[in-house]
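Left out: one protein chain. Kept in place: all the others.
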Amino acid sequence: MPEQPFEPERAIAGTGMGGPMDLATSEAETLEKTPGGPEGTGPSGKPHSLWSDAWRDLRRNPVFIISALVILFLVVISLWPSLIASGNPLKCDLAKAQEGSQPGHPFGYDGQGCDVYTRTVYGTRTSVTVGVLATLGVAIFGSVLGGLAGFFGGVWDSILSRLTDIFFAIPVVLGGLVLLSVVTSNTVWPVIGFMVLLGWPQISRIARGSVITAKQNDYVQAARALGASNSRLLLRHITPNAVAPVIVVATIALGTYISLEATLSYLGVGLKPPTVSWGIDISAASQYIRNAPHMLLWPAGALAITVLAFIMLGDAVRDALDPKLR
Amino acid sequence: MRGATHAKWAACAAAVALAATACGGGGSSDSGGGDGSSVLSASWGDPQNPLEPANTNEVQGGKVLDMVFRGLKRYDPKTGKAEDMLADKIDTTDSQNFTVTIKSGWKFSNGEAVTAKSFVDAWNYGASLKNNQKNAYFFGYIEGYDKVHPDSGSQSATTLTGLKVTGTDTFTIKLTQKFSTFPDTLGYAAYSPLPSTFFSDHAAWLKKPVGNGPYTISSYTKGSQMKLVKWDGYTGEDKAENGGVTLKVYTDNNTAYTDLMAGNLDLVDDIPASQLKNVKSDLGSRYINTPAGIIQTLAFPYYDKNWNKSGSEKVRTGLSMAINRDQITNTIFQKTRTPATDWTSPVLGTEGGFQDGLCGDACKYNPTEAKKLVQEGGGIPGGQVKITYNADTGSHKEWVDAVCNSINNALGNDKACVGNPVGTFADFRNQIGQHKMTGPFRAGWQMDYPLIQNFLQPLYYTNASSNDGQWSNKDFDKLVDRANAETDTSKAIKLFQQAEGVVRDNMAAIPLWYQNGSAGYSDRLSNVALNPFSVPVYNEIKVS
C-alpha cells in the first residue's frame, strides 16, 4: 500500500528559507488534494487540460498581466541595461558623494560618488540572474531528488527525508555566514551555489509529495498495467501533472533569493566588487539612512518591486491552477 | 467595607514606606565608594582574548587594562611622552643592563603591595610559552627568552635569566642586545605588575581582574558589559574624576552611535565613517577628533615575483600618486584622517622623528605622472590590482572602494583596481600568513609605544613579526641595528629616519593616512579627551 499522501510530515515544511515555501507548500497541497488530476490529452476535440484552463484564467487576471509585464521589463533591461542607462556604473567621482538627485542623475549619488540610477539599472542584471539561476538550480536539483524519492519510495525515500531534515536544521543565514566568508572568487557562482545547497530541500519535499499523489492516479496505474517502463511513466505521465506545485513554490522562492542576496551583503559575505548588485548597494547605503536616504531608497525600491512581481506571478499561477478557489 | 479598610491601611503603609526611603538619604548603591550618580556609560567591544596584560593586543581589552593597571611608565595622554609612573628610576650604564627602582607605597586594590616581585613574576608569566600569552614577544629582548619561549619544541626554563629581584623595590633587567630606548617601551600594558591572586586563583582573577589602577572592576558579564568603579584607595596622582565607567558591548558601532543620539549612551569612541558627515551637526562641540599613533598603509606581497621585479617600485610609486588622499580623507572620513606624508605618525612630533613631507611627490595626487610611471614600470601585474582587506570591521570597505575608484580614474581604466573583501579578520590574517596575497593589502599599524622604532622595525625589518609582505632590504636592516645600539637618542632617531628613507626610495609600502581618534559624548560629560592610542582618558572625564 503506497504511503499516505496526506502525511503530516509533508505538511511541516521547514522554514530554512524563512517561510515562503511553507506558505506555498500548504497552498501547493491544496492543489494535490483535489482528486483527479488533469485529464489526459484526448485524441481529438478541444483538450481541456489543467494547463489550458489555467492559461485561460491567467490571461484574464490583471495581477498576472501586470507582474508578467514587469518581469519582462526587468529581463529586457538585464540583458541590455544600456537601453535605459547611458552611464557607467563603475565610474565614480568622489567629489559628488551622497549628493541628491540632479539633472541627468535622477537618483543622486552614493557614498563613493557613483550614479545610483546607473547602478540600480545595472544591478538588475546581477540580482535577477542570481535569483533565476538559484531558482533553476534548486528546482531542478530538488525536483529530481524529491521526484525520484517519491516515485521509488522505500529506502530511497527514507534517506532523502533524513537528508532534507538535516539541511532544514541548518539556519540559512548562519550557513551563509560560515560558507561564504571564506570564498575568494568574486563571481556570482559561490552565492548561487550556496543558495542551491541550502534551498533544494524545500523543493524536493514539494516534488516528492506531488509525485506521490500523481503516482496514485488511475491513469498511472493503467499505464503501468499496459507495461510502461519507469522512465516513460515518469516523463510522460507523472511529471507534467506533478510539476504545478513546484512552479508555484519556485516563483515565490525566486523573490526570496533576491532578497537573501541583500541580507548576505549586509552581513559582509555577499557578492564582491566589481559586481554591481542591489544587495551590495542596499547594504552599503543602510548606514547612511539619516543623511542620504536616496542611496537606500532606489535600490531597495527596485528590489521590492522585483520580488513583488515574482511573488504576485506565483500567486496568480497558483490561483489559476487551484480549482478549489473558484 | 472591610475591603476598603484593608485597602486604606495598605495605602497608608505604602506611603510611609515611600516617605522613609525618600528621607533615608540619597546615598549611592554602587560599591567602592565615590559619587554613585557620576558613572558614565561607554561603548566597548568584546575582547578577543582573556584580559591578561600580556594576552591583550587589541584596543578593547586595552581600554580595560588602561583603567585597571599602572606600570613602570605611563604615556602622557596629551603628549604621548613616557613618564615615570611606578618607576622611581631606571638606571643604565651600557643600554643593555638596567636597574629598576620602583616607588614604594603602591598597592593593588585587594590590599597587596606592589613590589619588584610583582613585576618580575608577571613578566615571567607573560614570557613563558606554556601560558600562551599572545604578547610574549614583548619580552623577547630580555635574556633567557629563547629558553622560556623557544620557536619550537618545549621550553627548558620557566623564568627569564635576565630578570632578577634584588630587593623589595628593586630588580635588574639584562637584555640580549643594546636597546637605548627600552625604558620608554615600559608603558605598554604587557609590562604591568600582577597581584599574587593572579597566580593563586587564576580562574577567579579572570572573572574579575584585580590591578593597581584608579578603577576596580565591580562586575563583569563577559561579552556583554563591564562595570568599573573608582577606587578610593588609589595613591597615584591621576585619580578618577568620575564615579565609574560602565562599558557596554556593541556588535555594530552604528548602533552605539544611534544609542548616543537617543541619550542611551554617554561616550562612543571610533565613530563609524558613515556617521561622520552628520556628527558635527548632531553633537557640535561634543565631538572630538585628535591625532593618534595609527597609520594606514598598503603593503605589497614581495614573495610574489610580479611585485618584486625591476620596475616594480615605479609601479608602486605610480599607484601611490594615483590615490587622491585629500579627497578621500575629506569626503569619506570627514577629516578624521590626515593624508600621510611619511611612514610614522605626527603624534611622535619632530623631536620624536616625524618628518612631514618625507614622501614628497610620491604621495601627492598626480594622475598624469601616475599613469606614466605605471607604464614605465611595466604596467600593473596581471592587468588588475586587487586590494585585499577584511570586511567585518573598521569601515574598510568605504576607503578601499574609494582608493580603487581614484586609481581607476587616474589610470583611465574602470577595471584597473578592484577591492577584494575577506569575510573575517581571522581569515584575512590567515591568508596573509600563508602568503596568499596577489596584490596590495591593507596594513594598518597602531603604535605599541610612541617611538619611531615601533613604526619601522616591526613592519620593515627582514622577517619581523609584522612584516606581512616579507619586504627585505639589507641597508634598512643595518641602519635599524645601528640605531638601536646608539645610546644618544637624537642620533638614534636620525639613523631611524635614514632607514625610513630607504623605505621611501623603494616604496616598500604606500602610506595612505594618519588615523585620528574620534569620539562623541553626551551632554552629561565634560573634559573628554583621547590619548595618542585613540583610547578615551576615562579617569579625567567629569560627569555632571
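Letters A and B mark the chains as written, and numbering starts fresh at 1 in each.
Convention: a contact is a pair of C-beta atoms (placed from the backbone, for glycine too) under 8 Å apart; a residue touches a chain by one contact, two chains touch by 3 or more.
Following the convention adopted for this analysis, contacts and distances are computed from a predicted model.
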item	value
Listed names "Exonuclease SbcC", "Quaternary amine transport ATP-binding protein", "ABC transporter permease" or "Acyl carrier protein", matching UniProt entry of the absent chain	"ABC transporter permease"
Which displayed chains the hidden chain touches across the whole complex	A, B
Contact partner of the left-out chain, one of A:Asn61, A:Gln98 or A:Ser181	A:Ser181
Option from A:Ile71, A:Ala262, A:Val276 or A:Ala292 whose C-beta touches the chain left out	A:Ala262
Omitted-chain contact residue, chosen from B:Asn49, B:Ser218 or B:Asn306	B:Asn49
Absent chain, residues of chain A that touch it	6, 8-9, 11-16, 18-20, 22-23, 26-27, 29-30, 161-163, 165-175, 177-179, 181-182, 255-256, 259, 262-263, 266-267, 282-283, 286, 289-290, 296, 300, 303-308, 311-312, 324-325
Hidden partner chain, residues of chain B it touches	46-50, 57-58, 129-130, 132-134, 136-137, 149-153, 206, 221-225, 248-252, 255-256, 258-259, 261-262, 264, 392, 424-430, 432-433, 443-446, 458, 465-466, 468
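The definition used in the following text is that only the chains that are shown with their structure count from here on.
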item	value
Rounded Å distance, chain A centre to chain B centre (Cα mean)	47
Chain B to chain A touching residues, read off their complex	254, 272, 274-275, 277-278, 324, 327-328, 331-332, 391-392, 397-398, 401-402, 404-406, 408-409, 414-415, 418-424, 427
Residues of chain A touching chain B in the complex	88, 90-95, 97-98, 111-114, 177, 180-184, 186, 268-269, 272-274, 284, 287-288, 290-291
